[in-house]
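Note that one protein chain of the assembly has been removed; the remaining protein chains are unaltered in position.
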Amino acid sequence: AAGSKPQGANAPSGTAPAAASSLRIAVSSYLSSWDQDFVGFDLTALMLYKNVYPYLIDYGVTDVNGAQILDTTNITPTFAESFTPSADQKVWTLKLRKGVKFASGNELKAADVKWSKDRAFAAQANVAGVYRVIGLTEPDQVKVVDDYTVEFTQAFPSALTPQIQAISLYVFDSVEARKHATDADPWAKEWFAKNPPTGGYFNVEKATQGQEIVLAANTGYPGPDPAKTPTIRISVVPAASNQRLQLQNGDIDIALGVSKRDVADLKKAPGVKVVSAPSNQQVTLQMSVTTAPFDDVNVRKALAYAVPYEQIIANIYGGDARPAKSPVPLDMPGYDERGYPYTYDLDKAKAALAAAGKPSVSSELVFEADNEEQQQLAVLVQSEARKAGIELTLAPLDPATLAERRQKRSVPLQITSGQLWVNDVEYMLATSLVKGANLNYSNYSNPEIEKIYEESHTTVDAAARGELWTKVQEILAADVPWVVVCQPNFNLPVRENVAGWVQPMDGLARLRFLG
Amino acid sequence: MDTDLLSIEDLSVVIRRPGREVAALSGVTLRVGRGEVVGLVGESGGGKSMVARSIVGLLPGGSLASGAVRFEGDDVLRMDDDALRRHRGHGAAICFQNPRGALSPTRTVGRQLTDRLTTHQRLTGAEARKAAEEQFATVGIRSPRRRLDAYPHELSGGMAQRVMISLATGCAPGLLIADEPTTGLDVTLTREILRRFRLAADTDGRGVLLISHDLASIAGVCDRVVVLYAGTVVESGPAARVLGRPAHPYTRALLRSVPDVDGRAVVATPGAMPLLKAAPRDCPFAPRCAHATAACTSERPPVSWVPGAAGDWTLACFHPRTDELAREEPAAESSGRGGAAKEPVLEVDDAHVVYRSRFGTGGHAALRGVSLRVAAGETLGVVGESGCGKSTLAKLLLGLVPAARGDVRVAGSRMSALRGRELRRLRTRVQMVFQDPIGSLSPRRTVADAIAEPLRALGLSAARRAERVEALADRLKLDRSMLARHPHELSGGQAQRVCIARALAGEPDVLVFDEPTSALDVTVQAQILEVIADVVRDPARGSVFISHDLATVRGFADRVIVLYLGRIVEEGPVEEVFGNPRHPYTRALLSSAPSLGDGFSGPKITLTEDLDDTEAAGPGCPLAARCPFADDRCRTEEQELRPYGNTRAACRRVPEIPDLLKGSDIRV
Amino acid sequence: MRIVRFLVRRLLQLVPVLLGVVVLTFLLVRVLPGDPIRTILGPNATPEDAAAARARYGLDQPIVHQFLDYLGGLVTGDLGTSIQSGTSVGAEIGLRVGPTFELVVLALAVALVVAVLLGVWSARHADRAGDHGVRLLALVGNSMPEFWLGLVLILVGYSVLGWFPAPSGRVDPDANLTPLTGADLLDAALTLNGPAFGSALAHLILPVATLSIVVVAPLLRSVRASALEVLHSEPYVAATAHGLSGRTLLRGYLLRATLARLPSLAALVFGTSIGSTVLVEYVFSWQGFGQWALRGLLYRDYPVVQASVLVIAFCYVVVFLVADVVQAVLDPRVQI
Partner (left out) sequence: MSETVVVGTARAGRFATVLIVTGSVILAVVALAAVFAPLLTGWGPTEIDPLGTLVPPGPGHPLGTDANGMDVWSRLLHAGRLDLGIAVAGVAVAVVAGTALGLVAGYLGGWVDDVLMRVVDVFQAFPTFILALAVAALVGNGTGNLIAVIAAVNAPAYARLVRAEVRTVRESSFVAASVTSGASTFGVLWRHVLPNSLTPVRVIAPLNAGWAMLTLAGLSFLGLGVTVPAAEWGAMISLGSPDVVAGRWWTSVPPGLVLLICVLGFSLLGEGLQERAEAKRR
């Protein structure tokens, strides 16, 4: 039988059937749902959404040291023709391209945008959450002007609008959706949970639950940069070591889920190359400033001196990470490392602890249970912190428990790693460092920061913003709500024949560039 | 002299086991001719089964055999695999000791028989099935066609034995070996089964080797008997002579150990068979023999002809006895034993016991309206066929099963009225000796612990308990070193002594013996019966002695009751019931009881054998279906116990029966 | 009919057990720390958003009310909607159970066949070198963590030897298999899809081998022990003594009697394998029931956890029921 033919070793690498027109990508899990509004918040899903939903605007591409990366400062229309603000920056007008078609044959029109935004507000989930940052809270604020024009009226002007909209302006086929809506389910949740959206750069040709998704380039895309590869197969391979084996054997072209440890080896493996790029992903230890023992700033300082930064970069990231000297990520406009004092220095750590009047403290260190990197980090930190007199109990938590603990704001010390969807300090403050911010796991609040944050809303001038951000970093260096560990580089092992990889700053691959 | 069918010559078998050796057979010589029934008797462990196994080449793995087992001239011990397979079944076939256990539980008995027929008689499937049906009919299985499709567990013990016989004969062997074919069967069935073997020899000309420890039952059917002791043949000769006037002291001891319905006393031989670590170099019976001399313990007696006897009668003894086997008369009854005037220690009134079936409705009435009284110093015998409710009665007396109706009173207190601690107290007033002595001792407790159990319940201190335990051990002639042993280190006889000691420990008012000797060897049984006779003589205590073997009851019961299907059918003083049975059932039981002597002296009757289909009796007399005297009224009228002279019997036709018998045996 | 009565009675007995499982699971998932809602909302959601989502799944109701709703759903065959995926749990189970069952059933079948063949062989050659060897091998297989064994088999079978397809997916997607039951091999057979059958089979070999190696030891031990017992039993000795041929002995007197004891153990092994395939599924990218249940558990997807436990419990009790029936068929002494 044909299927039993070994596909691995015998097949010459890279020349699997239709190699020229198809790419194979391995991911760690199958997406939980196709509905971006209501459910599903796993990385695979978010990545697929980026490629199958029509996003009306998206980041541009820029070249950094020979690596192609997404440019968060350059937002360009894709499925839209233009997206422009009024003079007071409060009303943004979206003009649609003509002739954009969903798979059903329906044209993408203003009504679809309106319906999609109404749906997002109704869902009260993700998009509704970020829209709040730019003063969009009511469906009424989104108006259809004509078939190809939509107006967004914000409550206040915001420097973040383009970036926020870049991650939010995805559109459903509302004509098709209405066919599946019922009184009980006006937003056709059930239908969208099971049926992939259409009209993006790729259409889902086939989805075998749990195993494989076949994407076909959307040939009807009228814009200037359609998807380059006709077919992309995304197969689910949970075990990292399996991904590695298959990549080496040439059964897949891109492995999105290999472990950090393997990257170093794969650089040397024949037929495989590692796409590498600096990234704004930040690994931090966040301390709750309202919970003992980290309610004492000296204890926080002690921990910041006790973290073996260089050893972490060497041991865990194989040297493939940049040391970070500020809570603001390296590549974020406004980054400034002046005056950041923390390096690995156990004596200073002990001194700081002595200053706190405590010979030793103990705390829990929370991290994600299934995250190997965090686990290794936790082990290292625990070992060094102990030398400084800080006894840490490791607490790996499953996603649900972690979410709950975080929401209760009851984690004294946790490892976080991630990158902001919007590459801006204001956004960072909004989400992470002002009172009540959703990602403010440190329960941090500083009147000065609050003031700067208020000010930044209306400060549009870049230099003025830069000054504010320097101030922010000074304050944060003194208060140390976070220990910033490092910024690991982005590494992706691929087959040698893979070209056109654009490193996504938001971590969500844009497959259209792949060739 | 032409070749015998089977001729075993100087056969010795040593079984090697890690760390020990068993000399199971030492120089056994015997032969079986065509059309001859030879009985092989002896105590348990004497090597009877080993002889049988050697004939079909099935000695246990690790055995060393020497000598020869010649079958039609060929030596079975030295056959190759093919020859052996041909010999097995077709040459010689065994009927196994425990038929129900020896039938494959997952194959219908019909298939098992046709397997044999197709293998040895080369029949085709359909032919075999027909032949199997005939075969079943021949061994006396009713509705054979239906039974072909039955699984072994659906058969009664008697039926299973018939099937086993049909399997063995189905192989069309020259020699039929029956290893204890009647152990565990009722007296009524035993006769019938043994008759089948006689028939096989007489009509088909097969040789039959009949193995049994029960001399009395095979006495009637054998042409010759061979007596085995400790792996050696001690005596061998024509059945009538060997059993009538045995020459070897062991044979004599064996015979005197057997209780008999004619009421002669049992004489116990002390001691036990030696452990067979090596082939004996002296007379193995010498340590137990009253006539032993120095020669007996230094030299093995050669096999020789019995002096002055004609025929093929040999023995291995330096001191053959020639005198008549002394017939001691029934031991003089200790007068005043009947404690009729005394207070009853145990009373049962119209007791019914129903075993509920596992799921809800229905149930099995194991006892129906039983009433009895036992006075202090009195012994009540209970007899009946298997399944008639004897053990149920015992359990009822001990409060192990509740009475669905009726009442049990011990020393005046009603058992059913008590609960908890008081009930436990009352329970200690009745003690039981069980059928399976080893099984009734907890495997993980020492002997001393077991005996002390009732004392512990009475709250005695450890020191007092130890004292009493030692006293009891002495009384039952148990060596004190036994007290530290665990049950598996005891022989059956010792274990039963321990059980009796335990029963006596709490000084109970009533002792119940439920077939206390049926699991024991003949000579050990005789010893235990002596112990029991001694124990029940205590005037302060009443006893109930249960047995299916009428002969043992006769020895020391004062009164006896006969149970049939959960009802008392006859009751009265033991001499009266045994000497002049009123109820047809009692008469039938006595008639079929095996005896080495004259047995039951009155006119005999035999019942239709198998009980299984008749159990679902209608409203009338439960025996009606099997009774030769039953008429229509018997089948419709419930029978009550009515007094007839000294005894009471549940039969309305008692007065007519002597006429009906007219002095002749009746067979239905 | 006796068997029908037995089945009805046994099925009625299942009711309290399953009800117990339902109640226990329902309470347990709610006692566990962890919030099912937060994981679907993303980090930017406000408490109001969370409350709205909670209301969508009825999690704002009093617990008794939630339970009654759930029970009501169960009675009508509605297992609820997955919080993570928004699709009906029943439909997801439909997709996930097939592959896992295929794996477990095949593995158990292979293990049973191997156990019976080797067990009987071992018993007939008891206490010789071959017997010792077979038993030791089985024990070694039984002493390895299954995920570890799976990794090694992949390394050897796929990477080094290249005999088996890559451990991703269960069937070659190009084979165009029409899913019917979710068990790919079965589907391929039903739709007469030759290439798909071959591919599904090739994908099955390693995971089935892994599972069977791990479970064969207890089965083998049991077969060997009962075969030995039968070989030493009176019926077998009696049949030998009557000179029956080797074949008749094996078929009529050894096999069936030996097998009579196996069903309940097989059921136990089946039950535990269903629960523990999660590791094998992970290693072989199988995406079956175990992975689904585990994910549901990690994300506290209440309906998924409840349904998966119920399904496992149901399989468990049903398999035991089947085992009892099979045993009764094999062993006429067993009353049902």
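Each chain carries a letter (A, B and C) given by its place in the written order, and its residues are counted from 1.
The rule is simple: a contact is a pair of C-beta atoms (placed from the backbone, for glycine too) under 8 Å apart; a residue touches a chain by one contact, two chains touch by 3 or more.
Source: prediction; values computed, not measured.
Note that the undisplayed chain, when the full complex is considered, contacts A, B, C.
Among C:5, C:65 or C:132, only C:132 touches the chain left out of the display. Residue A:265 is the one among A:265, A:331, A:345 or A:474 that touches the chain not shown.
Only one residue in the set B:295, B:400, B:462 or B:484 touches the chain that does not appear here, and it is B:400.
Of the listed residues A:394, A:464, A:478 or A:499, the one in contact with the hidden chain in the full complex is A:394.
Although one chain is hidden here, its contacts on chain A can still be listed: residues 240-241, 244-245, 259, 261-262, 265, 308, 311, 314-316, 369-370, 372, 375-376, 378-380, 382-383, 394-396, 398.
Seen across the whole complex, the unshown chain contacts chain B at 10, 16-18, 59-68, 77-78, 395, 398-400, 424-425, 427-428, 430-432, 434-436, 439-445, 453-454, 456-458, 499, 502, 506.
In the full complex, chain C touches the omitted chain through residues 13, 16-17, 20-21, 24-25, 28, 31-33, 126-127, 132, 135, 139-140, 142-148, 151-152, 155, 159, 217, 221, 225, 228-229, 232, 268, 271-272, 274-276, 278-279, 282, 293-294, 297, 305, 308-309, 312-313, 316-317.
Keep this in mind: only the chains that are shown with their structure count from here on.
Of the two chain pairs shown, B-C and A-C, the one joined by more C-beta contacts is A-C.
Chain centres here are Cα means. That of chain A falls 88 Å from that of chain B.
One finds 52 Å separating the Cα centroids of chain B and chain C. Rounded to whole angstrom, the centroid-to-centroid distance between chain A and chain C, based on C-alpha atoms, equals 38 Å. Of all residues in chain A, none touches 2 or more other chains.
Residues of chain C in contact with at least two other chains: none. The touching residues of chain C, counted against chain B in their complex, run 9, 233-245, 248, 252-253, 256-257, 260, 330-333. Contacts from chain A toward chain C in the complex involve residues 1-4, 6-10, 17, 26, 29-30, 32-33, 35, 38-41, 124-126, 128-130, 132, 189-190, 193-194, 206, 208-212, 214, 233, 235-239, 241-242, 245-246, 248-249, 251-252, 370, 398-401, 403-407, 431, 438-439. Across the complex, chain C meets chain A through its residues 32-36, 38-46, 48-50, 52-53, 82-88, 91, 95-96, 99, 151, 154-155, 158-159, 161-175, 194-203, 282-283, 285, 287-288, 291-292, 295, 298-300.
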